[in-house]
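The block underneath contains the structure these notes are about, expressed in structure tokens.
For this view, one protein chain was removed and the others were kept in their places.
Let's look at subunit A:
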Amino acid sequence: MSRFFRGGDDSSSESSSDDELYSGSEEEEEINEQKAEEESEDDEVADESDEESSDSDAGDHKKGTSRFLLDVESSESEESDVEGTTKVKSAKDKRFDELEATITAIQNGQKINDWGSIANELDKLNRQVVKLQDGGKAPKIYIKCVAELEDFMNETLAKQKVTPKKMNATNARGLNAVKQRIKKGNKDYQDQIDAFRKDADGFMESDEEEAPLPKVQKVRFQPVSGEAEEEDDGGFATVGKGGRTLQFTPESIFKHLRTIMESRGKKNTDRLEQIKIMEKLLDVAVTPYQKIRVLMTLVSARFDLGSGGAASMPLEHWKAAERELAALLTLLEKERDHVVIEGAEEWDDDDKAPVLEPGQKYIKVPGSIVSYIERLDDELTRSLQSIDPHTSEYIERLTDEGSLYNIIFQGLLYYEMLRKDASLEVPQESLNRVIQRRLDHVYFKPGQVVKILEENSWKQVPSSVDSAITPRTKSNDAGQLINVLCNYLFENSDGIIRARAMLCQIYFLALHDDYYRARDMMLTSHLQENIANFDVTSQILYNRTLVQVGLCAFRKGLVYDAQNTLQEICGSGRQKELLAQGVMIQRFAQISPEQERLDKQRQLPFHMHINLELLECVYLTCSMLLEIPLLAQTGSSPDVKKRVISKTYRRMLEYHERQIFTGPPENTRDHVMQASKALAAGEWKKATTFIHSIKIWDLMPNTDEIKVMLAKQIQEEGLRTYLFTYAPFYDTLAIETLSSMFELDSRKVSAVISKMISHEELAAALDQVTETVIFRKGVELSRLQSLALTLSDKASALIETNERTLEQRTQGSTNAFNRKDGRQHGGQRGGGQRGGRGGARTGGNTQRQAGGTQFTGGALGAAVRG
């Protein structure tokens, strides 16, 4: 029995059974190969004969198995009916028979290499076996069959690889189908199959008595199969290795590079493998030319890893790319006769490297350093975008910025060197791009940080080297550096780069509290007029700059300007989006996935963010200081209510007022709202306490100064609010009282009152002798009167609109008509100051726009629209 079994086993699993047998079959295979090379028919014949030889065995084995199995199964399932099995078959037995038949069919298929039929039969088999499962265990014959089939399949596949002859279509399809089925099916029965593989006989006989041989076989079997596999793998490797040792000579570098370059972008290229090859190539590269070529290809190959999809480049590859780029730049710095420039001619000859011909000064290598630098920068940004900013990983990654900055710096030096030689015709644009990158890395940083960056990058270059554009002496001071970089770009670039340089400089100035220069530059740049035509990233930069200017104005205590500047961004309620610091989830907006992806790409890395909470806090505080007196002023008369400085603020205030119960303030908004309430009631001290208790002020430099400034503003605005609110209830008010009430100098009080009187905000006069304010009576208008005033306003506004319309149509070709009453216009255009009672009504919003310092741009809509 056992002998018999052994034979069957041998024959069916040719590839992995007996040592001798295996070698024999291999030989056969080789013969087959040879034959196949000569003649295909012969091959089939050989195959057939081969199969035939095993056929008899297989047949025997089948019988044996089935008989055996039958016994086992029947004995297990129906003990009572052991005798009658031959005659009366149970349903299960019938199924077993069917199963056996199918297996035979498969084995037949194997013999003639008919994969089409094998696939069909296998399907059938799989269906049948489901019904025959016994406690999750498939029938043993099934396992055996499948295992054998798998082996056979692997063998065929291996054969397929070596023979150039192709299978016919149906066969190939069948083979593929079988491969997939087996893979799928075998997973379910993996342990059983393994058990079978380990000990084919033992497995089949598990219920029978132990065979004498299996043990031996098992011992023999295992090492062989392992060896075989190893050998198999090793065989391939050896070929490869042999090739490698041969291939990686300096001479063949270019050939390799070419194949790699050609496979670039194709499917199924193993980029990692290529990178490994190139790393080896780099080791053997001797001449600078070779090194440059290898480095460049290597770096671009690394970048290819990151391309496609939103995933960023793997960290180790980024670092490697950074190192290699640095090496490349150092190499280029050393080897002055090699230059990498765009638009150089490709060197087609793979066998020999170009040599310096007498007439030439350089060996030109095509490539673009600036693109590498930009790519490296972009990849860093991308990875920063994807890392959670609150982890230490982010900070670790951020430290790489230093080395990146060094690369940019080196690149800049390199381009400067290239530019020195006019014959190379390096476009100005490349240099501009490098400088722009450098600027991008410094403009938003405080001076000390920039200084460290600069010092590090100067350290790595030899002290003899100096930059023409940013000399060593000028790089110590961040402000100077920015100035130099920006001025260079102003002079040598145009369009977007220039605008960006301008914005960067403004941003930097604003960050460093140089408000007036920042503002003047912002106004003279006229960017607010055409920013809508720029690309989205520039618009984002514009928005950021605008916000930074606003914050700067606030730090300077210029509340009006700050509010004005921040209005557009903060009033929109879409700060996050406008500053690219997060994507807003819009409930009803339909965003295509493409759009969403772009939005995500645009997001700034966390370390560049402007603190939104601080921004909101500043904006709301400024709005409060402007709105509360205004509310008090307009409180009594209904028709002036239109004039709103900040809608957002008003909405919040209304919401706050509607609350039935207001608890102690929790967040910034609550604080400001409660302060507003207190201020409106004239309790300036309470308001100050609320504002001062906002935690976020601590993020500002010079927190204390800002708090003092705010306290002062609150005092003054409180006084104004008080006067507006309570004027109708007083005849006279002593300045002294007011002064003690608001803890202000009496001179200051009278100055504030004088201002209000002069601007006709307050119907009052000062009595110098008694030091009092005398409120005039009878200035309150009746409803009818105020309506009449509104009507007259509307009428004159209508005339004005008409005139303007006509003016537009005539395009000012002729001064068809002059505005006769220049005085009234003068009053409105006067801007800057808050309008008087009358002026406020006529002027309304137009007056605010005419004001001196206002940045109204179209950045808003366009930036959002994308």
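We adopt the following convention: a residue touches a chain if its C-beta (ideal position, glycine included) is under 8 Å from a C-beta of that chain, and two chains touch if they have at least 3 such contacts; residues count from 1.
Everything that follows uses one rule, which is that contacts and distances are computed from a predicted model.
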- Which of "Large ribosomal subunit protein mL49", "Abasic site processing protein HMCES", "NADH dehydrogenase [ubiquinone] 1 alpha subcomplex subunit 8" or "Eukaryotic translation initiation factor 3 subunit E" matches, in UniProt, the chain that is not displayed: "Eukaryotic translation initiation factor 3 subunit E"
- Message: So one chain is hidden, and I want to know which residue out of A:Ile112, A:Val284, A:Val644 or A:Ala765 touches that hidden chain in the complete assembly.
- Response: A:Ala765
- Query: Looking at the whole complex, which of A:Ala344, A:Ala532 or A:Leu789 touches the chain that is not displayed?
  - Reply: A:Leu789
- Message: Even though one chain is hidden, which residues of subunit A still touch it in the full complex?
- Response: 516, 520, 524, 747, 750-751, 753-755, 757-758, 763, 765-770, 774, 776, 778-779, 781, 785, 788-789, 792-793, 795-796, 799, 802-803, 806, 810, 816-817, 819-824, 826-827, 830-833, 838, 842, 852-853
